[in-house]
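All protein chains but one are shown in place.
Our next item is chain A:
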Amino acid sequence: MFGQYFGSYLVDKNKISQSQFDEVIKEQQNSRVKLGLIAVAEKLLTTKQAQEVNELQKQMDRRFGDIAIDKGYLLTEEVNYLLNMQGNPYLKFVQALTENHIMTIDEIEIYLEAYKSDHNFSDSEIDALKSGDIDRIIPVFVDTDIPFGGECISIAIRNIVRFIHNNIMLKKAYMVKEYSFGNLGYQQVVGDHDIFLGFASKGDELLTIANPFAKEEFTEMNEDSFDSVCEFINCINGLFASKLSNDDIHIDMTPPLFYKDKTLASKGDIYVVPVVIEGKQSDLLVVVDNKVEIN
């Protein structure tokens, strides 16, 4: 997941091409990170030490970690720590960039600092992105303290990862009073709290949600593809309602609806969370305890 964020930044900065980005993302899906690269990225070995161990490994049938311990470069605990990091998405991305000679690890470090600075990310936010853990990533982009809205948005995003695509990219959430859309599927829940939850896009980007959920290949937003988006929203709201009912808060779901080429308006805040799936942006829209109008 980190590759989506940092990789898009590198493409925007013209450091890598779109085709290199696509290739790296594809490659990292199935890769396992080499221990030497993790050790350098984690600053437990220098590049020179890692190269030396790699060379020794070519001459003997022994594992990288064992050789590094024998050489006195690493402790057993450090090797165990590095082994635990082999599935880390950030390191997979770094490995794919370095092994394809697109960037060196030093260049990556420089651009990572620039990425952090350009987006005003703190160290802990960058760590959250590197972790690939969606529960840590959501608060980087969404104010999860919004009463009811924060939890609802979090459940929606977790279920996008669960049912739609495991490699999404979020953008910073924002609030508006009016939102114009090309396509909108939504559902309102009513009861102790009234909540509007929808997915919208300018064009047919909502297909990136409709197709995987229905396991079909729709080519346009029509009644059938909207049905898939709406059913996905229904499942999200059901899970949200289930969570609220544990706190003795009761809500009921109304039938989902969809519209084309209109404007959503509310006197309250419309929370907009941009979600990029396969390079196409849809917006998650949430309104809490305020009436909405669609004109």
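Criterion: a contact is a pair of C-beta atoms (placed from the backbone, for glycine too) under 8 Å apart; a residue touches a chain by one contact, two chains touch by 3 or more; residues count from 1.
Here is the rule we go by: contacts and distances are computed from a predicted model.
For the chain that does not appear here, its UniProt entry gives the protein name "Stage 0 sporulation protein A homolog", which is one of "Nucleoside ABC transporter membrane protein", "Stage 0 sporulation protein A homolog", "histidine kinase" or "Teichoic acid D-alanyltransferase". In the complete complex, the hidden chain is touched by one of A:F64, A:F141 or A:F240, namely A:F240.
Residue-wise, the contact with the chain that is not shown comes from A:S228, picked out of A:N88, A:S228, A:S266 or A:S282. Considering the full assembly, A:T254 is the residue among A:S17, A:N84, A:S124 or A:T254 that touches the omitted chain.
Counting over the whole complex, chain A has residues 163, 213-216, 224, 227-228, 230-231, 234-235, 237-245, 250-255 touching the chain that is not drawn.
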